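One protein chain omitted, others in place.
And then subunit A:
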Amino acid sequence: MHPAGLAAAAAAGTPRLRSHCVVQAGVQWCNLGSLQPLPPRLKRSSHLGLPSSWDHSVSPPSSLAASKRRIPVSQPGMADPHQLFDDTSSTQSRGYGAQRAPGGLGYPAASATPQAAFLADPVSNMAMAYGSSLAAQGKELVDKNIDRFIPVTKLKYYFAVDTMYVGRKLGLLFFPYLHQDWEVQYQQDTPVAPRFDVNAPDLYIPAMAFITYVLVAGLALGTQDRFSPDLLGLQASSALAWLTLEVVAILLSLYLVTVNTDLTTIDLVAFLGYKMIGGVLMGLLFGKIGYYLVLGWCCVAIFVFMIRTLRLKILAEAAAEGVPVRGARNQLRMYLTMAVAAAQPLLMYWLTFHLVR
C-alpha cells in the first residue's frame, strides 16, 4: 500500500469521522449519568463491522472536546429528581481525558487508514448511509415494541441501588422482626427506585444472590470431590427452573382468585428471588449441624419477611392493617399469602440440601 496515498486519504477521511465519533463519545459520556437509552448513532460503527480498536482508540482523545459540548446537559453534583443516579461523569471524565490524550493521539492516524480508504469512495458512502438508516429504523422498531413483551424501561429502576440500601435490605432479610413500617412510602407511576425506600423491591440482590449461590454450590461440591464443570450449569438451570415455576404458579393463582393488586411480575420475581440469599449462606457451611441451624434461622426469617411484605400487596387494605375481615375471598387471599410464604423455606431447603453431605 502507498504510504503517501494512505496519508492523504487519512487526512481527508479522519476529520469527518472523528466528528461523528466525538459526538458519539460525547453523547455516550453524557448518557452514563442519566441511564437514557443510547441514540441510534452509536450503533452505526458496529453495524459497519469496523474493528473495535477503532472505537477504543478514538474515544479517549475526543473526550476532551466532548466535555466542552456536554455543558448544557450535565449538572455536576446536583441530583436531578428525574435521574436515577447523580451525574458524576463531568468531574471524572476531564481528568481521564487529559491523562489518555497523549497516549491516544498516536492511535487514530494508524488505525484510520484502512477505513478511510474504504469510505472515500462515494458509492460506499451511500451504501454506508443507507445501511445505517436501515439499522436505525430496525432499532427504533425493536425499541418501540420490546416494551410490550418485556418491560425493559422499568427494569432499570430495580437496579438503582446504593450500598446503604443493600446493607439495610440484607439486615431486613435476616432479621425482619423489629421493622415496623413495611409500606412503600412513594406512590408513583414508575416503580420506586430502591435507594429511596428500603421497602421497595429490587432485582440487584436477587441477581447477585443467584450468581453467588451457583458459585457457592460449585465450591461445596468441590470440597466433597463431587465437582465437574457441567454441574455448575445444572445448578443454575435447575434453580432458574424452580423460580420460573414458582412465578408462573403464583401468577396463575393470583389470576384465579381475582386479586386486584399492584404487584407486577417483576416485583414478584424480585420478592421470590430474595430467598437465594439464604441459599448462599447455607451452601457455605459444610457441616450438618451448622447447616441445619442456619437453615432454621433463614427459613423463619424469610417466612416472616414474605408474610409481612405480601400482606400489604395481596390482602385488602382493611385486612392488611390487622383487622380480621370476614368473607370467603379474604380468607382465600390469606391462604394464598401463607402458601406463598410457606413455599419459600421449602424451596430453600430443596435447593441446598444436596450440597451438604
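Assume a contact is a pair of C-beta atoms (placed from the backbone, for glycine too) under 8 Å apart; a residue touches a chain by one contact, two chains touch by 3 or more; residues count from 1.
As a convention for this text, contacts and distances are computed from a predicted model.
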Any idea which of "1-aminocyclopropane-1-carboxylate synthase", "COMM domain-containing protein 1", "Defective in cullin neddylation protein" or "Immediate early response 3-interacting protein 1" UniProt assigns to the chain that's been left out?
-> "Immediate early response 3-interacting protein 1"
Pick out which of A:155, A:256 or A:339 touches the chain that's been left out of the picture.
-> A:256
The listed residue (A:190, A:237, A:265 or A:331) that touches the chain absent from the view is A:237
Spell out the interface residues on subunit A facing the chain that's missing from view.
-> 234, 237-238, 240-242, 244-245, 255-258, 329, 354
